[in-house]
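Dropping the structure in here first, questions after.
Not every chain is included here, but those present sit where they belong.
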Amino acid sequence: MGLTVSALNAAIDRAAAAAREAEAELNAADARMGDGDTGVTVRRLFDALAGAKPEDRDLGDAFAALARTCSGATGSSLGTLVTVAMMTLAKPLKGKEELPWAELSDHLADVRDRMLARGGAELGDKTMVDMLDAIVTATRGIDDPARLGQVAMDAASETLAAFRDRPNRIGRARMFADRTVGQDDPGMLALHRLLTATVATEASDA
Amino acid sequence: MAKVMNTADAYVDELLDGLILTDPRLTRDGRAVTLAKGGRDGVAIVSGGGSGHFPLFVGYTAPGFIDGCAVGDVFAGPSVASCEATIRAADKGQGVLLLYGNYGGDRMNFDMAAEMVDLDGIRCETVLGTDDIASGSPEEAAKRRGVAGLVLLYKIAGAAADRGDDLDAVAATTRDAAAHTRSIGMATSACTIPGAAGPSFELGKGEMELGMGIHGEPGIWRDTLRSADDLADEMIQRLLADPVPAPTKRVALMLNSLGATPLEELLILYRRAAAKLKEQGIDVVLPAVGHFATSMEMGGLSMSMMYLDDAREALLRAPSDCRYWKV
């Protein structure tokens, strides 16, 4: 068993619903340190993805299509990092209809590296990439989807808690880093909420 | 304050429809707006950024200014796809200067777009507006964000391209101008993103905040009711204190309303700012007072200063034809 396009599509639907639900919460989190739009960004992005779910069975083509949708649907940092993620996954999965769960972590490691290269952040800056990094480490080699989901969620929750009292170090937020102490990074919070919804999907699909 | 709009999701596309109707020189392909008539043949200047700052960015798609603009949602960057489409539409075979504000999302998107068009042999150079001194210390100047000073850079870049400079020369001239441009803003009231329940921050009645970002990012201090003279003094002092490579004794001074603050109040502030500069032996040769880079209905203003030498002054004075630029 592994990740297929149909599982991916189900996950996108769940994520889109979760994004709608979390919109206000994420906007509020971003308003405390950024421009207050993380919620609307994520909601619009996943609405667009849900409206253009790939029909192909080829995972690489599916991720390429999702990357195209993302690249036209949003211009926010978070949205563009999601585009980067889709593009990164598209190439190695070209021609494959299924990605074994045990290999997911390695692909996410590539995604993390591309995001850091593109966005210029470093690990520890308190961004969604820190959360992704924790997930990569925690899920390495796990091939049971239910456990993988649980471990990923635990890693996400722990990262959120671990970074809460650290200062943000990128973007405008770094100018008043002190005031970000005690606050969740909106990107991390978004990833956490989406992951929660997505993992539920995978679990029920598994 | 009620918004004059239909739906939040249609806000940007409908305003672009209106823009195209008011200016027959423009064409639009989704979120990519280009100057189809009256543009230059040489190096193309392309910009982009979030909506909600009109006339920045797309309003400067005009002769003497930029050739194309990628338009994002309100306060969000332009998508990678629109950046790419704009670059392709604007390019005249002489290369493209990507000139936009230093925001994380915008950089990523333009960089990705530039990599894509590079595959087809379109050469891009990038110059970033980093004029907002409140968004980073002098040591971190490269991380600073771009605000209204970008408009002055458009004018510099456009005039350099108009006189036939090649891409490297246009980029170098613009980069040097950027290194000589500084801005600082202050806000007196917030604005609301279309569709949001309310503003993402609140200023109390009679409160003002120095250094607040154009999306409402927190500033340097928040205080009640300072006088215009006091504000002018502090803004000028902070601008002059910020180091530039080779400061001159001649500046372009732009006082920009963020939206609600009336031009009357900008003129009151201008009066004192010009006097303060004069005390330091600095002449304002190009005053600009108006709505150049707004944050919708936000109250407040920004002050931008570009140190001028003969070359930059000539470029700023070169002919142009943009209805949102008149100095």
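By letter and in written order, the chains are A and B; residue numbering begins at 1 in each of them.
FYI, a contact is a pair of C-beta atoms (placed from the backbone, for glycine too) under 8 Å apart; a residue touches a chain by one contact, two chains touch by 3 or more.
The shown structure was predicted, so the numbers you read here are calculated from the model rather than taken from an experiment.
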item	value
Number of copies of each distinct protein chain, complete complex	A x2, B x2
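Convention: only the chains that are shown with their structure count from here on.
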item	value
Subunit A and subunit B, separation of their C-alpha mean positions in angstrom	32
Residues of subunit A that touch subunit B when the two form their complex	24, 27, 30-31, 34-37, 40-41, 44, 68, 71-81, 83-84, 118-120, 170-172, 174-176, 179
For the subunit B and subunit A complex, residues of the former touching the latter	9, 30, 50, 70, 72-73, 75-82, 103-109, 111-112, 134-136, 143, 145, 193, 195-197, 200-201, 213, 215-218
